[in-house]
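Only one protein chain is missing from this complex, and each of the others stays in its spot.
Our next item is chain A:
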């Protein structure tokens, strides 16, 4: 690790000011990607702005037909939240299955979506549920927000403050973990909201999280596991590594989609 200065503001506004003032500063949320990278000397920010004391970035609230989660809310808090469990149980389930207990007690939803790791779980939930990412400057739909591998629509100095999830009638999440890292090798989130069905896939795409239109159409006709029978995702555009080549990953998308629908329909 190289030397850096450390700042701990107490509000998002203060954090934004610091971020603007310090050249080459980085925001620190849970730190699960940034800190290991710094320890390996692969990243060398001049300053870290720790969001851990920003009370206005924390908390879970149900507002009308939406569940709003502050950016610095940990995965463990989301998983254990009675509000989330009641409104969107699949989201609580997803949060409760990220990493291990250490990760869930440090990692945050804001950090996860802002990093947009192609193997992260939350991007699938945001995309499938049609969530809105709220920053200190604007509101973005999940589709607008996730722009590519580790890339988002966030501008320089822009901070994710909360994520708003519309409550849906049915949702489910299933993932196949990478045997070594236990990140999602393939994760599929399905959500049914009124007549609309969305199927979002994480872990598998060369460009990060994406939707699977064929599965959405099939499930729109009838929201049941059987609707996915015989449906295969193409291996084009799918990641390959030593754990799973594109063909295997593409196959797992189908298997995980079925498991997610089974969870959503209670079957």
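Going forward, contacts are C-beta pairs under 8 Å (C-beta built on N, C-alpha and C of every residue); 3 or more make two chains touch, one makes a residue touch a chain; residues count from 1.
The working rule: contacts and distances are computed from a predicted model.
Think of the chain that is not pictured: of "RNA polymerase sigma factor", "Glycolate oxidase iron-sulfur subunit", "Xanthine dehydrogenase family protein molybdopterin-binding subunit" or "Actinorhodin polyketide putative beta-ketoacyl synthase 2", UniProt labels it "Xanthine dehydrogenase family protein molybdopterin-binding subunit".
Check A:43, A:134, A:167 or A:255 against the missing chain and you find that the one touching it is A:255. When you scan A:179, A:195, A:230 or A:266 for touch with the missing chain, the hit is A:179. With the whole complex as reference, residues 1, 3, 40-41, 176, 179-181, 242-245, 248, 251-252, 255 of chain A touch the missing chain.
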